[in-house]
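In this view, the complex is presented without one of its protein chains, the others remaining in place.
In order of appearance the chains are A and B, and numbering begins at 1 in each one.
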Amino acid sequence: MKASILDVPRGFWSLLVGMRITLTQFFKPVITVPYPHKTLPIPARYRGPIELTADPATGKALCIACKLCERACPSDCILVAGVKLKGEKKKSVTEFKLDFTKCSLCGACVEVCPCDAIRFSKNYNLASTSKEDYIFDLVARLQAEKKQP
Amino acid sequence: MSFLTAEPVRLLLALVCIMAFVGLNAAYLVLAERKGAGRFQRRPGPNEAGYGGWLQPVADVAKLLSKQLIVPPGTDTILFRLAPLMVISPAMMCLAVIPFSQTLVARNINVGLLMVFSFGSINVMAIMLSGWASRNKYAIISAARVVSQNVAYEIPMLLVVITLLMVTGTMDLNEIVRQQAGWFWHWNLFKVWVNPLMPVTFVIFFICMLAETNRAPFDMAEAESELVAGVFTEYAGMGFGVFFMAEYANIVLGCSLGTVLFLGGWQSPFGLWPGVVWFLLKLYALIFTVIWVRWTFPRTQFYNLLNLSWKILIPISLFTLLLSSAMIKLF
Partner (left out) sequence: MIAPTDIPSRTNPQETFVLNLGPQHPAAHGVLRIKMTMDGEYVTRAEPIPGYIHRMHEKMGENRTWTQFLPNTGRIDYLSALHYNHAFVGAVERAARIEVPPRAEYIRVITSELNRISSHLVWWSAYLLDLGGFTPLLYAFADREKILDLLEAITGSRLTYCYFRFGGLCNDIDDAFIQGTRAFVAQMRPRLKMYRDLVTDNIILRKRLEGIGPISAELCRKYGATGPVLRGAGIAYDVRKVEPYSVYSQLDFHIPVFPEGDSMARYRVRMAEMEQSLRIIEQALDKLPAGPVMGKVPRVLRLPAGDYCYAVEAARGRHMVRVVSDNKDIPYRVKLRTPSFSNLSLYEEASKGMMLPDALALLGSLDLVIPDIDR
């Protein structure tokens, strides 16, 4: 009985404590970032859909179409094709398709690649209404990037 | 010009003004609530529509208006459509007797307080009807809760008001305000020499007001994490919008009543320049507290809510009632 009577002022006090806390928060500055007006810097290891890297000297893709990534990928989302050009020791990539709808950004492909020919990009604005938009042609992308660096 | 002062015209004007007041308040209190919630949670709140989000209510209303009014099959169509109207009209009605200032009152009747409480009770019935008519299990559970909640809280509320009536001796709201003229210790809230428990009565009044308006932490009618949207589950578009408006209209009404009864209405706290500005200031301060409470506490459990009323609030308010009658008799 005594305890339950004491509960009333104690309980009321706990409510006042709670209200004090929310009121102090009320007068503190906002901590959210108004995306898309402002964006946060993306960390270096951020995993966006993979992209091909180019040899800085020649501007050609480093990929030798060894298909290791294609085999390593758990979700079967990479398709690589390459040809052996005359006068070159290794193959060059002609086709590199990524089906991003299935990619889990696990990093298996990046880790397995023997010549660091792929890396994670920093793209994250990837909304679209059609599935086809997520079949990325990475070779075409690399060439497009080369034209307008 | 004489026809402007004729009683029917004056009433009509007052009615239009009240409707506009309620409508605007509802629209902008929603924004204030969302902005306030944002600030309590360290985020800006709605800020895309218009500068700082001030057009948000317009966008909200446009959205609600453009939605189809769905009447689910199997509902009691008449009651289903009638319920939103029945929820909002009593609140508007009651605002007619609230004195915004000495002269700014739609209809000054000498039993104003009685009228507010009698019309205020219609609210419960309307919410129950909407739950019943919806033919939805969540809505019915919620409707049953609302009825027992409102019945339980009507009692301490009325006991508190009776305590106050003993002190004031009148039911005329304007007269009650006039009695509180002078510095702020003349407000009923601080009249500890008539009844030392006056501040406690105000707290009880405030809690009951939250419960009667179904506001968090007593939002049994909506209880969105338990009952989806409670009695409003089946309402779409403006049907829901009207319920929403009614919620805010009831808050405005409850807070106005609190201002009039306890905080000296349109009286100024230091005895100078009484007027409508003071009334609105106090009103919005109370409304801010209502919002503040909502964004601080979790929802009470249903039987705790009834326990609070029957085991705590009613005994305390009965005690204050006894105390003030004894004090009045003695001194």
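To be clear about the criterion, a residue touches a chain if its C-beta (ideal position, glycine included) is under 8 Å from a C-beta of that chain, and two chains touch if they have at least 3 such contacts.
All values derive from a computational prediction rather than experimental measurement.
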Specify the shown partners of the omitted chain in the complete complex.
A, B
Hidden-chain contact residue, picked from the options A:34, A:59 or A:107
A:107
Across B:10, B:43, B:135 or B:186, the one contacting the chain not displayed is B:43
Out of A:5, A:21 or A:85, which residue would touch the omitted chain in the full complex?
A:21
Quickly run down the residues of subunit B that touch the omitted chain.
37, 40-43, 137-138, 141, 144-145, 216-217, 219, 223-228, 295-304, 307
Using the touch rule from the top, list residues of subunit A that touch the missing partner.
7, 10-12, 14-15, 17-18, 21-22, 25, 31, 43-47, 72-75, 104-108, 111, 120
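One rule holds in what follows: only the chains that are shown with their structure count from here on.
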In the complex, subunit A touches subunit B at residues 8, 15, 18-19, 21-23, 25-26, 28-32, 34
Mind listing the subunit B positions that touch subunit A in their complex?
36, 38-44, 47, 292-293, 295-297, 312
